[in-house]
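The next block holds one structure in the form of structure tokens; read it before the comments.
As you look at this complex, bear in mind that one protein chain is not there, while each of the others sits in place.
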Amino acid sequence: MARQLIRAIAVPLGGCTGTWAGGTAGGCEFPCPSPGRIMRPDDANVAGNVHGGTILKMIEEAGAIISTRHCNSQAGEPCVAALARVERTDFLSPVCIGEVANVSAEITYTSRHSVEVQVNVMSENILTGAKKVTNKATLWYVPLSLKNVNKVLEVPPIQYARKEQEDEGKKRYEEQKLDRLETKQRNGDVIFPVINPEPHTVGYSQSSLIHLVGPSDCTLLGFVHGGVTMKLMDEVAGIVAARHCKTNIVTASVDAINFHEKIKKGSVITISGRMTFTSNKSMEIEVFVDADPFVDEPRERYRAVSAFFTYVSLSKEGKPLPVPQLLTETEDEKRRFEEGKGRYLQTKAKRQAQMQQAARQ
Amino acid sequence: MARQLIRAIAVPLGGCTGTWAGGTAGGCEFPCPSPGRIMRPDDANVAGNVHGGTILKMIEEAGAIISTRHCNSQAGEPCVAALARVERTDFLSPVCIGEVANVSAEITYTSRHSVEVQVNVMSENILTGAKKVTNKATLWYVPLSLKNVNKVLEVPPIQYARKEQEDEGKKRYEEQKLDRLETKQRNGDVIFPVINPEPHTVGYSQSSLIHLVGPSDCTLLGFVHGGVTMKLMDEVAGIVAARHCKTNIVTASVDAINFHEKIKKGSVITISGRMTFTSNKSMEIEVFVDADPFVDEPRERYRAVSAFFTYVSLSKEGKPLPVPQLLTETEDEKRRFEEGKGRYLQTKAKRQAQMQQAARQ
Partner (left out) sequence: MARQLIRAIAVPLGGCTGTWAGGTAGGCEFPCPSPGRIMRPDDANVAGNVHGGTILKMIEEAGAIISTRHCNSQAGEPCVAALARVERTDFLSPVCIGEVANVSAEITYTSRHSVEVQVNVMSENILTGAKKVTNKATLWYVPLSLKNVNKVLEVPPIQYARKEQEDEGKKRYEEQKLDRLETKQRNGDVIFPVINPEPHTVGYSQSSLIHLVGPSDCTLLGFVHGGVTMKLMDEVAGIVAARHCKTNIVTASVDAINFHEKIKKGSVITISGRMTFTSNKSMEIEVFVDADPFVDEPRERYRAVSAFFTYVSLSKEGKPLPVPQLLTETEDEKRRFEEGKGRYLQTKAKRQAQMQQAARQ
């Protein structure tokens, strides 16, 4: 993996294992350490598990800082990095209230107009010293001019230690570009309300939330932070999951999220979620973010973001519980269930392949 | 106005060096008053007007503190005062970012099981020194045992300076009791979703929001603070108003709010709002709060709170703007419009009577 050390951010952390950047890009797993924020009761659900959305918000803040800093590292038009896409992310282990979440970030690839950032989250129990890797996320940012928000600026290139790093990065870049285009085409779908739904149907658990975009939700450019949007999406997905199975639920993974359009301060956003698929022990929830540009703009409501969240249900001892099967009624619901099943089987196959490969090594 | 000074709360106030009101309230250790709270960007809408909900939350926190303190002032079972009702409140003048909101509270009547608190809010521009009264609110609290949340305790009686103060208080007590009963009977109503609504119809602007009740929303008893609920209600009402007229809107008044049932930590609450009436320059929005007791409770969804909010639309110069007329379609919508008109005319008549009385004095 190409590793471009961001000096300014490389300073702080303590418990960094392995060698610390012994020159260009050594074996230190967490090269750009930062934060360390204590998880508070409001970051967590009633069972004390920190919301996936809280973690996603921290990840995005780290990514925004490192990529904005990089894009301004050469003389030129000042800019702010805007989140364009988050790759699929697994929540590897739950984080609890009182633990410290350490977030590290590094830039792993740059194309002409975009920056790839790898962010890792490690939770640490500062009383016992125990540490666990919680998330490894890949984010794509695009630099927007501070003077003209519709102008995308050029990204200063990074240096790669080895040529393959650049080639692999380019491959990832092309793949995500393709996927973004595809997703954009699927965007017409709408979640319609259902009156008096039966338990375990799609209509029974579907939920939506409106949020008025305030100043603290926004970047210097006056657009919503991607992390704020993801936190709200996780909130809605979590409520859908809990309504369906009426137990303690936690985020297991998030599929790639594409940020199709910016959302301006003062907008009202509607975040809607519906269950698309259940396996024996997991639920897939599709989440849409629609924006109404408020008050002073003639524009109509538009789809800003969409994504799939996967949740699992946990017993009081933290063991995965069986999930009630989703009852599909309409043709569309049945089709979406099959598509969800496809994604589920694909992920499962990929994970098994990885495990076999790891076992062989 | 009946004024009964609560000993405990008489202490911390301000500029009173040396003797505090003739000795009995002596020992005034902390001479300067709590200096209020500076209003931040997050407390306000895009035009810089502080949300009515922010003010309502501050009012309720002050009421909860003074009434809990009073109810525990005599040896006995420890208790927490729970909000039962807020009387109709006018927002007399808008508060802006950077201003300081000063909140004061006093107990004005006690019945056997309830406490009436008068709370006043004054906004202060600390640059110019200008001060304006923003709100005068009356709240009713009921003391609930800390050991058994379903047990209502007795309230220590206050002393009245004059007999009439007690009589007037008793009259207010009886009136609100009657109104609470009436409201409770209206509670079956539900806001149904509308598909593809036309502009300016009820369905076009109706909105709802879900909120997962977290620890910071709750009192020591693990139930939602009334102020948190009111802030969310104002948020939904504001979005309904803005969707209807697509301009900058502010809370003008709130009708009496009755808190029919407690809401427990971990519940998901749905706050729904629909427009019921428009006059030339105001909009009335009905707001419901429904609670789903989460995860570990067998109980069904129930109506916890309901209220009417009145909003006005403001130009950039802060002048009231004409409001598009609400298009009513169903019989129920027409009936609710007429009821809203009744409330509007009644309030108008009452205000004119007060102004005439004031002019005569």
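Order of writing sets the chain letters: A and B. Residues in each chain are counted from 1.
The rule we apply is simple: a residue touches a chain if its C-beta (ideal position, glycine included) is under 8 Å from a C-beta of that chain, and two chains touch if they have at least 3 such contacts.
Just so it is clear, the structure is predicted and the values come from calculations on it, not from any experiment.
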| item | value |
| --- | --- |
| Selected residue (touches chain absent from view) among A:Ile97, A:Val152 or A:Leu314 | A:Ile97 |
| Contact with the hidden chain (one of B:Asn45, B:Thr89 or B:Asn102) | B:Asn102 |
| Sole contact to the chain not displayed, among B:Val50, B:Ala64 or B:Ala307 | B:Ala64 |
| Contact set of subunit B toward the excluded chain (per top definition) | 1, 3, 5, 8-17, 19-22, 25, 29-38, 40-42, 61-62, 64-66, 68-69, 72-73, 78-80, 97-98, 100, 102-106, 120-122, 124, 126-129, 131, 133, 136, 146, 215-216, 220 |
| Chain not shown, touching residues in subunit A | 8-20, 28, 33-38, 40-42, 61-62, 64-65, 68-69, 72, 78-80, 97-98, 100, 126-129, 146, 215-216, 220 |
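In the analysis below, only the chains that are shown with their structure count from here on.
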| item | value |
| --- | --- |
| Distance from subunit B to subunit A - Cα centre to Cα centre, in angstrom | 37 |
